[in-house]
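Note that one protein chain of the assembly has been removed; the remaining protein chains are unaltered in position.
Showing chain A:
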Amino acid sequence: MTATISPGTGAPHARILGVGGYRPARVVPNEEILKHIDSSDEWIRSRSGIVTRHWAGEDETVASMSLDAAGKAIADAGITADQVGAVVVATVSHFMQTPSVATEIAHKLGTGQAAAFDISAACAGFGYGLAVGKGLIVSGSARYVLVIGVERLSDLTDKEDRSTAFLFGDGAGAVVLGPSEEPAMGPTVWGSEGDKADVIAQTVPWDRFRIGDVSDLPVDSSGEVKFPALRQEGQTVFRWAVFEMAKVAQQALDAAGITAADLDVFIPHQANMRIIDSMVKTLKLPEHVAIARDVETTGNTSAASIPLAMERMLATGQAKSGDTALVIGFGAGLVYAATVVTLP
């Protein structure tokens, strides 16, 4: 016989209740990057808009940076860690296949036995996390969800590759999602384009090193086999990010039932200032919309970039609580996720 299953009761809606960020102590200027590549400060600035980035020290781990950002987000949300029902961590730079880093974070925060798992969606990871978190709350699986984006991309950077050495940074950003009587998160417009998997990717899979002969792998200037790093086809990524992602951003506005004129804030993934500028132009965003430009001093921190930029805009007054923001992440996969949210 088929029993009648109670579906449980979720909140009517979900919202972002608090945000927190962690930037590693060490600030790395372009001059330091230039020790390993033949380039110039002017070239790096004109191609990326990046002036400085933060690189983590040994004690600034994926877990420790996440704990700091998460603690701030929980305090900002006005809840306590034991109220968190699920911890979702988006990252591509936690070098432990299993267990997930989310379980360590859930434990050390003192959540009790919150559900905890990592998701791998590169620079769209935070957007994927928002979609998952909202679903958990409205379905009744969790009342409060911690969504963290965290990266130590300095570990996955080829310091001798002049096309990428200056791009990446480290850091963690976190938000607490919770129940809401009013809608405060639009539908997520998301997807994947696996036919473009080779456009942004890790140079070599980890298990390549299990095969004894690594003589065909690239070596660095000292003759050592290079550790895997992120590589990308710049022009192809630029074209996709600007012109295809502008369409996705517009779809997210449409799905939320608003227009660009209703927006206060635009927080695209902080990949590159040129992508941001071109995207803003393509989307024809009105002058009054505040644009996140955190990439200038943070670099590209993949899954961490959107919550870090959100935290900074709120802290500096560029954005304020209650503002309507469009967030869009896009990256290796290729994958993307865009949604309209009310800022905490």
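Assume a contact is a pair of C-beta atoms (placed from the backbone, for glycine too) under 8 Å apart; a residue touches a chain by one contact, two chains touch by 3 or more; residues count from 1.
The working rule: contacts and distances are computed from a predicted model.
Not every chain of the complex appears here, and the one that does not is recorded in UniProt as "Acyl carrier protein", selected from "Acyl carrier protein", "Succinate dehydrogenase subunit D", "Binding-protein-dependent transport system inner membrane protein" or "Nitric oxide reductase subunit B". For the chain left out of this panel, the touching residue among A:39, A:52, A:83 or A:236 is A:236. If you put the hidden chain back, the residue from A:13, A:26, A:47 or A:226 that touches it is A:47.
By the touch rule set out above, chain A reaches the unshown chain at residues 46-47, 233-236, 238-239, 242-243, 274, 278.
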